[in-house]
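Yeah, one chain of the complex is gone here, protein chain that is, but the others are all in their spots.
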Amino acid sequence: MVGYILRRLLLLVPVLLGLSMLVFAIARLLPGDPVALAAGPNATAADVASVAREFGLDQPLVVQYWNYLTGLFRGDWGVSIFTRRPVAEDLAAYLPATLELVLAAMLLAIGLGIPLGLMAAVFRNKWPDFLARTVSLGAISMPRFFLGLVFQLLFAMWLGWLPLSGRFPLTEDPPPQITGMLTVDALLSGQFHAFGVALSYLALPAIAMCLSPLATIMRMMRASTIEVLQQDYVLTERALGLSQKLILFKYVLKNAISATLTVIGLYFGWLLGGTVLVETVFDWPGIGLYATQAVLTQDFMPIIGVTLCIGAIFVTVNLVVDMLYGLLNPKVRYQ
Amino acid sequence: MSSTTAHPRLESWRRGLYRFRQSWVSVLGLLIVSVLLVLAIGGQHLAPYPQHIAGLVDTSARLQAPSTTYWFGTNELGQDVFSLVVAGTRISLLAGMAVVIVGAAFGVFVGAIAGFLGGWVDEVLMRLADLKLTVPGLILAMAVAAALGPGIVNMVFAIALSWWPGYARLVRGEVMAKREETFVLASRAMGAGTNRLLWKHILPNIMSPIIVKMSLDMGFAILTVASLGFIGIGVKPPTPEWGSLLSVARVNMPDYWWTAIFPGLAIFMAVFGFNLLGDGLRDLLDPKARR
Amino acid sequence: MLTTTRRGVMAGGAALLAGMATGRDAQAQSRRILVMASNQDIPNFDPHVANGYSASMALRNTYDSLVGVAGNPPKPVPQLAQSWTISDDGREYTFKLDPAAKFHDGSPVNAEAVKYSFNRLLRLNRGNAWMIAGVVDQNSVEAIDATTVRIKLVTPFVPFLSVLPWVWIVNPAQVEANKGSDDGQAWLRSNLAGSGAFRLRRAEAGNLYEFERVADAWRKGGGNLTGAIWKITRETATQRLMVQRGEAQIAVDLTSEDMDSLKGRAGVNLVIEPEYRTFSMKMNTRHGPLQDANLRRAIACAFNYQGMLDVAGYAELMKGPFPESIDGFDKDLPVYRTDLARAKEYLAKSSTPNGGIKITVAHVSGLEQQRRWALVLLDSLRALNIELDIKPMIWPDMVSAARSPETTPDIFMVYQTANYGDPDNLAFAGYHSSRNGGWQNPTYANPEVDSLLTQARAESDAEKRRALYVRFQRVLMEDSPDIFGVLEKRKLAMRSNVQGFAFTPVASNAIDLFPLSLG
C-alpha cells in the first residue's frame, strides 16, 4: 500500500507538469489582447508594448512557460495583467469559499445519495424506486443556475427563511480566518452562533449545487447495489440465514460503495470547475467567479492558475479516492 | 445462472423493449423527446410570431405578461417568448447533438486506437485523455468559446473539446474487453487484419454502450450549451438560444418572471426528456444493466 | 498588506469575543454601516494606477485631492486646497492647502506630498494619468511653501479644475518606505497611504470591502456613518433585492426594469438623474462599406430611435455628441431621427443603392443594453435591406479590434463617461484623430475637427470656445460618423434612511461617503 501511494504520488509530477503545459498552451494561444486592456483605455501603442515587456510577454512562449514553471516552485503563480494582483493571493482569497461550497455540496450528496440509492435498489421497480429515480433525473436535468434563481425567489424572497446571497452578514465580522471556510473557522474557534449564521448562508447554494451529484451518486449507488445484490455471494449469505439488514448494510454496502467511489472523485473535480453557475447566482465569492472574470478579460495568468489549481485538487482527490478504493478492495490493496 | 452469456440478441431486444414499456418514465422521455424533435423541425412554422424569431422588435409591447395573444408573454424587446422558446428548440437540440456527435466521434477514434493497439500508443493517448479530464471542462469551454467569439460552431467546438475523453475511456475499455473475446480471437486466428477486426468485429459490438452514453450525454450537452449561454458566451444574437434567453431574463426576475421561467423550463424539459430516454435506452441496450 | 489588516481585525475580534453574545445587538446599534451593492470589484487601491468607478469610490473616500466636486451642474469645491487662484492666461494655478490636513499616520499633507503625488502619477502613466498627460509635466508642480502649491500648465487646459478631484494625494513617507522596485505599486495595491475620512477595515477580494471612519480625521463635519461596505453583487436583480430587503442601503448598477419594480416601495428612494454618460454607435469611416458617408447617413436615418429609448428605459435621446447640460451644446443642431424616406434617399445616393449588404456590429458581451440596441439596429436595418451580423465581443477583443480600421467592426458600440463636466472631455477623446486606434475613436478623422478641438482646448474665452464647439458639432453631423444614441440616466436606489445624499452628475456611482448619514 505504501509503495502504491508513493508510486501514485510520483505520478502526480508528470501529470501536473503536463497539465500546466496544456493549460499554458491553451491560455496563451487564444486570440485576444489582454495587454491592451491592461494598459488602460487611453494607452498608446508604446504603453501597450511597455506593459507587455513588464509582464515578459514579449519573450518566446517557451521562455514564458519556463519562467512560469520556475515561478511556481517559488510559490509565484504569476500576476494578473488586469488587476496586477498576484494570482496566488487571489487564489488564497477565492479558493476557500469554493472549497467550502463544493465540500458542503459533496457531503450532502454523499450523505443523502448513498442511502437513497441503497433504498432505491432494495425497492427496485417499486414506487420508492420510481420516485427516487424520477426525482433524481429531474434534479440532474435542472440547470443549476435556474434552480438557484428559483431557490432565491422561494426561500429568500417569499418565505424569507434563508439569506438571499453572500456568505455572511455584511455588517458582522466573520469568524477569525483559519481555513477561510467560514463554517469550519466558526467551529474551530468555537463561535457556534457564527457557525449557524454561516451555515444559513451556505444552505441554498450548497443545495442547488448538490442536487446533480446527489442524483448521480444515488443512481450509481442504485446500479451498483443492484449488481451486488445479484452476486452469488449475496445468495449464499441469504441461504445461510444472515439477516437482510446485516447483508445490506455490511456485506452489500461495502461492495457497492467502492463502485460509487470513482464517481464521487470525478464529480468533485467537475463541481470545482462548474461552481461558476451557482456562484454567479448567489454572489458566492469563489474561484468560479474569479475564473469567469479572468476569461472575460482574457487575463491568462489567473486562468492558468485556476485551471491548474482545480486540476491539482482533482488529481489529489482522485488519488485519495483510489486509496479508499484500495482500502475497500483487498484485491487492489494486496497487489 | 450459468446462462447469463446466453442472451441472444433478439431476445434481449425484446426483453429490453418489454422493460422500456414497463417503465412509464422511459415512455415519458420518448414522448418529450418526440415533441422536442417536432418543435425542432417545424418550429418556424409552429411559432405564432416567426418574425420575432428573425429579430423583429416591437418596443411598444415590451414585457407583457402571458396572455392569449402571447402565451408566454413578451420580453424586453416586445418579442413573443413562446416563439423564441419554440425556435430555441432547434438550436439547443442541434448544438447538443453536434457536441455529442463530435465528442463521440473523436473519442471513439482515439479510444479504439488506444484500446486496440495498446502499448505506448495506449499510454500516450490515455494519459492525454486523463490530463484532459483534469482540466475543468466548463472553464476550458468558456475560455475557448470566449476566445473564438460567439457562434454555434465555436461553442460546439469548445464544449466538444472537453467531451471526448469520456468516450475515449469508454471505448478503450470496451475495445480491450472485446479484443479478448473469442470471436475476435477466432477472426485473428483466421488471419484477419486490424481493419477487419476493428470495423467488423469490435466496433459493431460496442455500439450499444456508445449509443447509451450518447443518449445520456445529450441532456448534459444541452445543459452545458445552456450554461455557456447563461454565462453569456454562446450564440450570437438574435439567435434564440435557451441559455442566453434565460441569462438575459434573469435580471427581470421576479417581476417579469415569464421571460426567465419559460426558457428555464424548456431547458429542464429537454434535458429531462433526454435523460429519461437515455435511462430507458440503457435498460434496452446496455448489457450490464440487463438481467 | 490586506491580510495583515485582517489579522488586526482578528485580534480585535478575539478581544471582542468575550462580550460578543450580549454585545452583538448593541454593537450593531452603535455602528452605522452603510452597505453599497455594486458589481465591480476593487482589485487595486493604488491611487495612481487603479481605474474604474469602484476604485474611484474607494479612493475618493480614503484619499483626498486638491479639490472635490459637488453640485449639479458639478462645481469644484475645496478639499485639501482651501482656496485657489488662476492666472489670467489660465496656465498657472496656485492652491492654498488646509493646514489641518493630515495623513492617517498623523503627518501633515503638505505641498511636497502634492508634488510627489502628481509626479508619481505622471511617472507611472497609468490610471487617471491620461487626464493630465500633456497638460502637466514633471516640472509643473512646485511647492512654494508647506501649504502653497503652484501648478504651471504646459498647455492651456480650461477644464483643469474638473480633473483635479481624480488626482489623489499620497503620503510620500509611507510610499518611499515601501518603494520596492516598482515605485511602491505592489505595496499601494493593497495598502492605503491617504488622508481621507475613511480607511479600509476589511478586504475580501471579489466579495466585499469594509471601510471605517478614521477616528481623528482632519476633515470635520460630514455624516454620522461609522463605516461602509462595498459589497460586490454581480446580479443587478440581487442588488435590487438587497435594497428592497434593507440588506444594502445603496445599489448602483440597477436597470430601468429594476427601478420600475422598486418604484413605490416603502423605505426606498430612487435617484434617476441625467448624467454625462453617452452611448453611441461608432461607424467605421476608414474601412468597409461605411466609408461611404451617405450610407452612414442612411443608417442614422433608418435607426429606430424610439425603440432604442423604449428598451433603454430611463434615458433620453442624444441630440449630438454632447449632453444638453454641457456648456457648448448646440441647441439648434439638426439631428438625425427615424425617417425612412430620407434614409432611402441617402441610400440611393450611396454605392449600394439597394442595400443587399451585410455589416457587422460589435458590442460588449454581457452588456444587456448594448445587446438590446444591437437587436433594435438589426430590426431597423432590415428596412434598408441591410443584414446585420451582431458580434458580442469580450472587452479585450473590442479594444484590440479597434486597433486598426481593418479589424474594427463596421459599427462599434461604446459608452463614454465624462469624468469632468467639460465638452473637451467627450469631444477630444471621441473625435480627435490622435485617438484613432483607441476604443473611444477607432477610425474617425477629420482635419477640421482636429483643429477645432485643439483650439477649443486652449481657448479660455468662454464665448469663443462655445462657438468652436458649435462649429465642431455641425461638421460632425455632416460627417455622421456616429449614430448618436442615448444618455442613460444615472439610476441609484437608496434606502430612505440614507441622509445627506446630493446628486452630482460626475461619477455618481462612486459614492462619496463623507456627507452621508444613516437615520
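The chains carry the letters A, B and C, assigned in the order they are written, with residues numbered from 1 in each.
Rule of thumb we're sticking to: a contact is a pair of C-beta atoms (placed from the backbone, for glycine too) under 8 Å apart; a residue touches a chain by one contact, two chains touch by 3 or more.
Convention: contacts and distances are computed from a predicted model.
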{"item": "Undepicted complex member, UniProt protein name, chosen from \"Cation:proton antiporter\", \"Stage V sporulation protein AD\", \"ABC transporter ATP-binding protein\" or \"Dihydroorotate dehydrogenase B (NAD(+)), electron transfer subunit\"", "value": "\"ABC transporter ATP-binding protein\""}
{"item": "Chains on display which the left-out chain touches in the complete complex", "value": "A, B"}
{"item": "Touching the absent chain when the full complex is considered, from A:152, A:191, A:255 or A:292", "value": "A:255"}
{"item": "Touching the absent chain when the full complex is considered, from A:122, A:135, A:203 or A:242", "value": "A:242"}
{"item": "Omitted-chain contact residue, chosen from B:28, B:176, B:192 or B:211", "value": "B:192"}
{"item": "Selected residue (touches chain absent from view) among A:66, A:161 or A:233", "value": "A:233"}
{"item": "Residue numbers in subunit B that touch the chain omitted from display", "value": "1-3, 5-12, 14-15, 18-19, 181-192, 196, 200-201, 204-205"}
{"item": "Footprint left on subunit A by the chain that the document does not show", "value": "3, 6-7, 10, 231-233, 235-243, 246, 250-251, 254-255, 258, 328-331, 334-335"}
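Everything below uses one rule, namely that only the chains that are shown with their structure count from here on.
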{"item": "Joint neighbours of subunit B and subunit A, given as chain labels", "value": "C"}
{"item": "Core chain by centroid distance, with centroids computed from Cα atoms only", "value": "A"}
{"item": "Whole-Å gap separating subunit A and subunit C, where each centre is the average of the chain's CA atoms", "value": "38"}
{"item": "Rounded Å distance between subunit B and subunit C, as computed from the means of their C-alpha atoms", "value": "45"}
{"item": "Residue list for subunit C, restricted to those that touch at least two other chains", "value": "235, 365-366, 394, 397"}
{"item": "Sequence positions of subunit A contacting 2 or more other chains", "value": "31-32, 157, 280-281, 295-296, 298"}
{"item": "In the complex, subunit C residues that touch subunit B", "value": "235-237, 255, 257-258, 260-261, 304, 306-307, 310-311, 365-366, 368, 371-372, 374-376, 378-379, 382, 389-394, 397"}
{"item": "Complex interface listing, subunit C residues touching subunit A", "value": "6, 9-10, 13-14, 16-17, 20-21, 24, 28, 31, 33, 35, 41, 43-44, 49, 51, 125-127, 130, 133, 185, 189-190, 202, 204-208, 229, 231-235, 238, 241-242, 245, 247-248, 365-366, 394-397, 399-400, 403, 429, 435, 437-440"}
{"item": "Subunit A-touching residues of subunit B, taken from the complex the two chains share", "value": "1, 22-23, 25, 127, 130-140, 142-144, 146-148, 219-220, 223, 226-227, 230-231, 233, 243, 246, 250, 253-254, 260, 264, 267-268, 271-272, 275-276, 279, 288-289, 291"}
